[in-house]
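Everything on this sheet refers to the single structure shown next.
A single protein chain has been removed from this complex, and every other one stays in its place.
Our next item is chain A:
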Amino acid sequence: MPLLGELKKNYKIVNHSVPRIDGIDKVTGRAHYAADLKFVDMVYGGCLRSGRSHAKVTRIDTEKAKAIPGVLAVVTADDMPKPKSCAGNAPYMYLTKEVKYAGDVVAIVCAETKALVDEALKAIEVEYEDLPGVYTIRDAIKPGAPAVHEQYPDNVFTDSIYPIRKGDVEKGFAEADLIIEREYETQYIEHSYIEPEAVVCIQNPADGVMTVHSSSQNPFFTRRYVADILGVGMHDVRVFQETLGGSFGGKEEGVGMLAARCAYLCRLVGRPVKMTFSREESFLESAKRHPFLLRYKVGVKKDGHIVAWEGTQIDNCGAYNNQTQFMNSRASIHSCGAYTIPNVKTDTYGVFTNNIHGGAMRGYSSPQLIWGQEQLIEEIAEELGMDPLEFRRINCLKDGTTNATGTVLDHVNMQEVMDYTAEKTDYQRKHEEYKHQTSTKKRKGIGIAIGHRGCGLGAESPDASGAMAIANEDGTVLINTGLAENGQGLKTAFAQIAAEAIGVPYEAIRFYGTDTQAIADSGMTVASRGTVMGSQSTRKVGYKLNEIMRANALALGFFKDQENVKSIEQIVLEDGFFHTTEKPDVKVAFKDVCNASLWTGRQMAAYEWYMPPACIQDHHTGQGVAFPNYAYGCVVAEIEVDMETGYVDVQKVTASHDVGTAVNPALVMGQIYGGILMGQGYATTEEVEVSNGKVRNQNFENYIVPTAADMPEMDVNIFECDDPRGTFGAKSIGEPATEVVGAAIANAIYNATGKRIRENPANLERVLLGKKLR
């Protein structure tokens, strides 16, 4: 089980910390974001939000707003031919008269200036009839609760039901020496990207093509919304992804909706239109990390073997479903943690409420589940009187064991990663020592948590992608794919992968995406799949171009001096030079072959598609192969709790992750550092406070994200292995980096205080009083 560098991977460009392609642009402020763009004759758009949680619009009068000089358009649901979106999986409303949550939009406005937009929004008169609503998971599942959608009378979103049935859970409970039941609840979390959502739309007056410059996480996804609202073909919409100032899963549907409304106004007024969200609007309409209510019942033997695991995992979809079914697929697959348990019965489903919708956010259900499960594991160990580390060792996934879906696993280094991290942090000694503290002032705590994560999309949807590579006559290479740079360093990683596969220097590559009219959709850049699976086609096209260029070199006579060179198998292209296996010192420059290829009309570009082996699960039992493979991680958090104020000072976090191959070790470290801080906020301070659907904190003065001053000391350990399934052996890291952190902190709080926080986050009041103040 090697640490980074111990396993000789022998890559030339991959597995090295090359500088990130967009790094200098970002740190010098040279990078352009969608909101920076300006066009001649550009005007502005804005949204009027209801602010109501559940209401009917009884009257809406736009006359005064329309009469303001400089106001170009005011549009309500009645004015729009199709106010309901059919673009994504969610029945969103571009404009509505039936308000289902506080962020719903009842009118949009276009005007010459931003100030006029605000004035017009204020001048719109709306009257509402408030309706009874339902806001919490607990209320939504009560019999007779008001239905958010007529077609879901009990508020259960039926498409999001994912069962796991493995073994016989009743038989397991019958064998158990101890049965323990616990309940955990998590909160709404905001992505907190620095850049709020922004879109600029311009329509070509000649061919009608609508060009959209947007802060999209997934430009092809945005395109569906724009084509949908305009009622045009997708070939009439061109989406450019501009530099993103963070996304973390948040700039998907929200940006689609924004781009659609902006494009609608653009066509209506015949001028370029810019729409940007204020921070408050971003809080109100962007999806949040789903709150989960987690109920578990676990049966264990005295010897520490878990024999039965039953769970109900209910997530809050909010007013509109937003990826809940896909989220719950992952949540069901990971519903018994990184453990092998013979008998598992879990049910995962979402419920509708009159709240902001849950959605994708870094982890996609795993931070919630692991936060509950890894506390539960320690609660069971304590009841058994067993060391929590030993209890994990007995039950954790190992080579040849099966996970919740019944897949027999290989390349499992869970226990090694855990033991290494525990030993490095002196976990066992500290954990025991801290238990016996009696100070009423300050106490230390140490907590451990482990996690595993299915890499990429798995059985959720095909993890396929396409990529293009074009060699130029000067030896430089352009690459493109439908996957997108979201700040994670995808362009850098893909350039490394392409350079490695083609055999040219890293500097020779430019990744010119993403423009939806330049390349085919490769699925969304989500699920920590970009580098792991999304780049398989980039690697494949790299190999293809390498082969094409070797053939060109041979056919063009570059090796005619070496008479026995007859086949391209005898030619090697690496580091930007060709040579033969026989005479490696005689080099031919890649650029010379490129130049000759161009003028002789030879192919010097390729497009390849990668289709992974199918992952097939039975929907009724969840049994089958859910993911090609899993990444394993362990985090130890060391904290100090102020016993008199409830303040949790996170002092050191040690994070160890199995990344298969670290495509760019520096970027992997960056992902983990950021993931730790996000996990810290999740566990200690962050909570979008909703009260009967109203969002109390809509900006960063009271939505408390950790600052640089709050950052703990971080110790990151990168593990590699020889699992061949991901691109060049890579495994996911974007989400594993954050998913385990919160649970480790929660366990550390228990170690320090002796009190379990079963409702996240552990803020001042919960730590001191064991409950939320109101």
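Just so we're on the same page, a contact is a pair of C-beta atoms (placed from the backbone, for glycine too) under 8 Å apart; a residue touches a chain by one contact, two chains touch by 3 or more; residues count from 1.
Note that contacts and distances are computed from a predicted model.
Colleague: For the chain not present in this complex, what protein name does its UniProt entry give, out of "NADH-quinone oxidoreductase subunit K", "Glucose/mannose transport system permease protein", "FAD binding domain-containing protein" or "DNA polymerase IV"?
Modeller: So the chain that does not appear here would be "FAD binding domain-containing protein", according to UniProt.
Colleague: Among A:Leu178, A:Ala589 or A:Leu769, choose the residue that contacts the chain missing from this document, as touch is defined above.
Modeller: Missing-chain contact among the listed residues: A:Leu769.
Colleague: Sort through A:Trp609, A:Tyr647 or A:Tyr673 and give me the one touching the missing partner chain.
Modeller: A:Tyr647
Colleague: Using the touch rule from the top, list residues of chain A that touch the missing partner.
Modeller: On the chain A side, contact with the omitted chain comes from 115, 118, 439, 441-442, 644-647, 685, 700-702, 704, 706-710, 763-765, 768-769, 773-774.
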